[in-house]
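Only a single protein chain was left out; the remaining protein chains are all shown in position.
As written, the chains take the letters A, B and C, and residue 1 is the first residue of each chain.
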Amino acid sequence: MARVVVDVMLKPEILDPQGQAVQRALPRLGFDGISDVRQGKRFELEVDGPVDDAALARIQELAETFLANTVIENFTVKVEEPAQESAVGAEK
Amino acid sequence: MARVVVDVMLKPEILDPQGQAVQRALPRLGFDGISDVRQGKRFELEVDGPVDDAALARIQELAETFLANTVIENFTVKVEEPAQESAVGAEK
Amino acid sequence: MTARIGVVTFPGSLDDRDTQRAIRLAGAEPVALWHKDKDLKQVDAVVLPGGFSYGDYLRAGAISRFSPVMGTLIEQAKAGLPVLGICNGFQVLTEAHLLPGAMLGNDHLHFICRDQKLRVENADTAWTADYEAGQEIHIPLKNMDGRYVADERTLDMLEAEGRVAFRYVDFNPNGSLRDIAGITNEAGNVVGLMPHPEHAVEPLIGSGRTDGLPFFTSILKKLVAAS
Partner (left out) sequence: MSLDTVENAGKTPDVELPWAELGLKKDEYERVVEILGRRPTGAELAMYSVMWSEHCSYKSSKVHLRQFGEKAPQSDALLVGIGENAGVVDVGNGYAVTFKVESHNHPSYVEPYQGAATGVGGIVRDIIAMGARPVAVVDPLRMGAADHPDTKRVLPGVVAGIGGYGNCLGLPNIGGEVVFDACYQGNPLVNAGAIGVMRHEDIHLAKAAGTGNKVIMYGARTGGDGIGGASILASETFDDAKPSKRPAVQVGDPFQEKLLIECTLEAFAEQLVVGIQDLGAAGISCATSELASNGSGGMRVELDDVPLRDSTLSPEEILMSESQERMCAVVEPGKVDRFLEICEKWDVIATVIGEVTDGDRLEIFWHGEKIVDVDPRTVAHDGPVYERPLARPDWQDALQADDAGKLPRPSTGDELKDQVLKVVASPNQASKKWITQQYDHFVQGNTVLAQPEDSGMIRIDEETGLGVAIATDGNGRFAKLDPYTGAQLALAEAYRNVATTGAKPLAVSDCLNFGSPEDPAVMWQFAEAIRGLADGCQQLGTPVTGGNVSLYNQTGEAAIHPTPVVAVLGVIDDVARRTPVAFQEEGQLLYLLGDTREEFGGSAWSQVVHEHLGGLPPAVDLERERLLGEILISASRDGMIDAAHDLSDGGLIQAVVESALLGGKGARLVVPDGLDAFTFLFSESAGRAVVAVPRSEELRFNDMCGARGLPVTRIGVVDGESVDVQGEFALPLDELREAHENTIPALLA
């Protein structure tokens, strides 16, 4: 079984009220030096069987037609390699 | 300027009705072979200045106290290396 | 004398005016508190009202929890100041860890607005003394993020200590664990619940019942007795 991750973010030109609200709160929390925050969605799909090109193409299509509304959102599809994952961050 | 990504997911033992709703819709859309879907949040932070250990530690703290509620959520912090990004998926 | 009860307005608070009205109808004096002020104006108790403070962005209550007024409030609540969190106010209280657990999106993924039946499980808190334990009441409920969750150990502790203050009856509107609608802290001065007692204080208006009024008369009596 493998995990495929679909990240869906609002297009850069589209207003992101959630991201803005987070960003505006940062100075109050004592965090400076972050000039922009965007908030999107992360979908983790557990795929039965091998994640071959055909499977990825289908997930690509799923993302395009269902997980994202491409009028306002962009998405990326990635196969998650478990070993590499938490590059810097520790999972808490 | 660098981008740091914080992914926030519900802890595995917490019910994720959004992910379940997606998963339940899949067969109707003609997608089989996906045994589980979890939906979480992805934050993209644009950091001014270098993302050194100190900066990362601060973001780690930000995630722990603010971006995630660790009563119910786990998070990971990653520096995004622009080149490597869309491993398989194309940005649409 | 009468009691002065503060109502905090965060940006995006919606039921602050209604809560002030309910306090007035109960015979106490409502005092408007502003999220940017650390000063609680020496009120005798505080209500955190319902609404969508900061749009419910990030998580409901998560941003408000860091406002200046909350700094003072957290301190004083720990020292015994009576605090009631209604809906968004309850969410703020859990985010501030004045109450255990967390609020998540309703399990059916929709906003829900209905007249909800509840059972008062604990009539010994600062805000519930005018009810009888076991009494069933109808209070309007309206929320997007009303699903109360906590780990099993916390839930067991809440049950064992009698800190489940309200439970949904007949219908669980949001998937809250153990049908929990509201809880109290150990001392009984801090109470949070999802339904809106301030919308059930006048006949004809809203649900048309007055089942919510005892929240405000309970605290008034307690404060007057203490003074």
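By our rule, a contact is a pair of C-beta atoms (placed from the backbone, for glycine too) under 8 Å apart; a residue touches a chain by one contact, two chains touch by 3 or more.
Source: prediction; values computed, not measured.
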{"item": "Touched by the hidden chain, restricted to displayed chains", "value": "A, C"}
{"item": "Absent-chain contact - pick from C:Lys41, C:Lys78, C:His97 or C:His110", "value": "C:His110"}
{"item": "Identified contact with the non-displayed chain, of C:Arg65, C:Arg119, C:Arg163 or C:His196", "value": "C:His196"}
{"item": "Positions on chain C contacted by the hidden chain, ascending", "value": "11-12, 14-15, 17-18, 21-22, 36, 50-52, 54-57, 110-114, 140, 142, 144, 196, 198-199, 202, 204-207"}
{"item": "Chain not shown, touching residues in chain A", "value": "10-11, 13-17, 20-21, 24, 69, 71-72"}
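Convention: only the chains that are shown with their structure count from here on.
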{"item": "Chain centre separation in whole Å, for chain C relative to chain A (CA means)", "value": "35"}
{"item": "Separation of chain A from chain B, taking each centre as the mean of its C-alpha atoms, in whole Å", "value": "6"}
{"item": "Separation of mean Cα positions, chain C and chain B [Å, integer]", "value": "32"}
{"item": "Per-residue multi-chain contacts in chain B, two or more chains", "value": "66-67"}
{"item": "Sites on chain C at which at least two other chains make contact", "value": "58, 66"}
{"item": "Footprint of chain A on chain B - complex, ascending", "value": "1, 6-9, 19, 22, 25-26, 29, 31, 33-49, 55-56, 58, 60, 62-68, 70, 74-79, 85-92"}
{"item": "Complex contacts: residues of chain C adjacent to chain B", "value": "58-59, 62, 66, 94-95, 101-102, 104-109, 149-151, 175"}
{"item": "Residues of chain C defined as touching chain A within the complex", "value": "54-55, 57-58, 63, 66-67"}
